[in-house]
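Have a look at the structure below before the remarks.
All protein chains but one are shown at their positions in the complex.
In order of appearance the chains are A and B, and numbering begins at 1 in each one.
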Amino acid sequence: MDATLVAIIAAVVKSAIVIAALLTIFAYMTLIERRVLARFQRRVGPNRAGPFGLLQPLADGMKMAFKEQIIPTRARRLVFVIAPSISVFVALAAFAVVPLGSPTAWGSSPTARAWAPLVADVNVGILYILALSSLAVYGIVLGGWSSGNHYSLLGALRSAAQMVSYEVSIGLAIAGVLMFAGTLSMVGIVQAQVQQGIWFILAQPLGFILYFIAATAEVNRAPFDLPEAEQELVAGYLTEFSGLRWSLYQMSEYINMITAASVAATLFFGGWTLGGLDGIPGIPFVWYTIKVAVVLFVFIWMRATLPRIRYDQLMRLGWQLLLPLAVLNLVVTAAVVAFDVPWWISTIFSLIVLAIGGIVYYVRRRRVEPSAQPSDEALRLALPTSVRLVRIDSSASAATARQPAEVSPN
Amino acid sequence: MTIDVPAVAFWVIAIILVGSALAVVVMPKIVHAALFLVAVFGAAAGIYVLLNAEFIAIVQVLIYAGAVTILILFAIMLTQNSMSRVSNPFSGQWWLAGLICVLLAAGIIFAVNSSPMAAGAASDALPLANAAGGTVVKLGQLLYSPFAYSYVLPFEIASVVLLVAIVGAIMIGREE
Partner (left out) sequence: MPDYVPVLILMGLALAFAILVTLVTFVFGPKKPTPEKLAPYECGIEEIEPPRQRFPVKYLTTGMLFIIFDVEAAAILPLAILMRQLKVLGFVELLIFAVVLIVPFFYVWRKGAFTWE
């Protein structure tokens, strides 16, 4: 058979597998997230459908498929109908360059390379993901705008400003890794980590933290889920959507999350490699899965732990903290790479910056004026009778009174 | 059986590109026109990929589709007229625009067919693509290395241009 034809067939099969796998993972991510969140809150979570609730995603999917598609009279029909499709298309397409294993995993003949466990290895891999994730904002903005609803429009505007603000930080935060790697290809970055014998998180702890915060905001996850802040905006841009088209938005959010986790695993944690065991078939994929799963777990953990931040805090954090720190990290890393000094110099620098950040945060938290803390009596009055289940004794209220300080350290 | 993949890809992309570009002009609602503009940028990126200009293709998507069009959408959504039924009306002078387009197209076709720089010479440009690390590294060397081509000065001047743009953005966005 012709090599071109083999390559095309292989690409079709692999793409289909990738899409099916992402959809399955999305479905089970929703279940895992609900179960894990339930554990955090000392509940049990959905466990009725099938063993351990394993059939829950299936049940949810069936239910969604048979829901009515409501198109409000005020909606701009065409845009309203296609907006979720744009979102999910962009999310799926961004995954094309994520390597799940070495391109020479099955050997280096053209046929073996065609069936390697990655859809494509392009020279501009990481930029491709950045570019596609910059398109993710369209689905949300158009969906919110076309709904013809106050909440939707506000959610869309917020999310657009939020996503563009954090995108710059992502680009600059990963520049440090690219300097060490010397390539934009995802496969090349993993190979550079093998060659230099380190995971780039060791050289770039600050870069990783900046990337992680910015990526969380970029995929609209808690504590940055302002576009769908339910206290103020009902469900933000999702308000008027129902059934499977609502699911498409959820789907794209989770797939973007998986892509962000994959980028973190590839850039900072050595992708599919660990300890020279990648020669054994299947092992690289296991490493990759473990690394991505850990990052995804941290996403869920943050959602359970951190309160949602205010919009002005969000914009300040993105522009006034992440962006300058990313530029600082960039310049220092450039110095380390350009003057050819050992990589751990940039590690030390990162740790110093992180330590200073920690100290500043701690000091500012201490400095909240006593008057800003509610008195016991005020706290007692603030709670409506219906939720006053616990007697507020002074030790408990002291613990509660510190809560507002944690929410807004400034 | 052989498939001429680049040729197939070119025709698919070209049809999408021209169709979307026409749609940008004729769509009666301006938001739809802006959406087709995204498709135009995406298809143009596809053409760049066919020309082995990967970096330009990605930047096309990143900057034009991902940033400039977002700004256009912002501007459309922030103004009131976007709700009206015909927000992208035809100008009375559409025939003049059409005439200019035809003349421009004729000029481009003539230039492509007669210039020694065009089609026939394309194969000379290919070594660039086969350089180690692809066109991005080669492009970077041309841009940033003073020993190769030296576009270092224009690169630094570009930062001054961006500086002016930042100040301009602040002046435009004044609230008072």
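We adopt the following convention: a residue touches a chain if its C-beta (ideal position, glycine included) is under 8 Å from a C-beta of that chain, and two chains touch if they have at least 3 such contacts.
In this text the structure is predicted, and so the values were computed from the model without any measurement.
K.L.:
In the complete assembly, which of B:Ser91, B:Asn113 or B:Ser159 touches the absent chain?
P.N.:
That would be B:Ser159, which touches the missing chain.
K.L.:
In the whole complex, not just what's shown, which of A:Gln41, A:Thr73 or A:Gln195 touches the removed chain?
P.N.:
Considering the complete complex, A:Thr73 is the one touching the chain left out.
K.L.:
Among A:Phe26, A:Tyr138, A:Tyr151 or A:Trp199, which residue is in contact with the omitted chain in the full complex?
P.N.:
A:Tyr151
K.L.:
Residues of subunit A in contact with the chain that isn't shown?
P.N.:
Per the touch rule, subunit A residues meeting the hidden chain are 7-8, 11-12, 14-16, 18-19, 64-74, 81-82, 84-86, 88-89, 92-93, 95-97, 119-123, 127-128, 134, 147-151, 153, 157, 160-161, 164-165, 167-168, 171-172, 175-176, 178-179, 181-184, 234, 239-240, 243-245, 248, 311-312, 315-316, 319-320, 323-324, 327, 330-331, 334-335, 337-340.
K.L.:
Mind pulling the subunit B residues that touch the left-out chain?
P.N.:
Against the left-out chain, subunit B lists 5-6, 9, 46, 49-50, 52, 55, 59, 62-63, 66-68, 70-71, 74-75, 77-80, 83, 129, 133, 136-137, 139-141, 143-146, 152, 155-156, 158-160, 162-163, 165-167, 169-170, 172-175.
Here, only the chains that are shown with their structure count from here on.
K.L.:
Roughly how far is subunit A from subunit B, going centre to centre by Cα mean, in whole Å?
P.N.:
30
K.L.:
Once bound in the complex, which stretches of subunit A touch subunit B?
P.N.:
Interface residues on subunit A, with respect to subunit B: 2, 4-5, 8, 76, 78-79, 122-124, 127-128, 130-132, 134-135, 137-138, 141-142, 145, 153, 156-157, 160, 164, 167, 183-185.
K.L.:
Which residues of subunit B touch subunit A in the complex?
P.N.:
So the residues of subunit B in touch with subunit A come to 1-3, 5, 29, 31-32, 35, 38, 54-55, 57-59, 61-62, 65-67, 70, 73-74, 77, 133-137.
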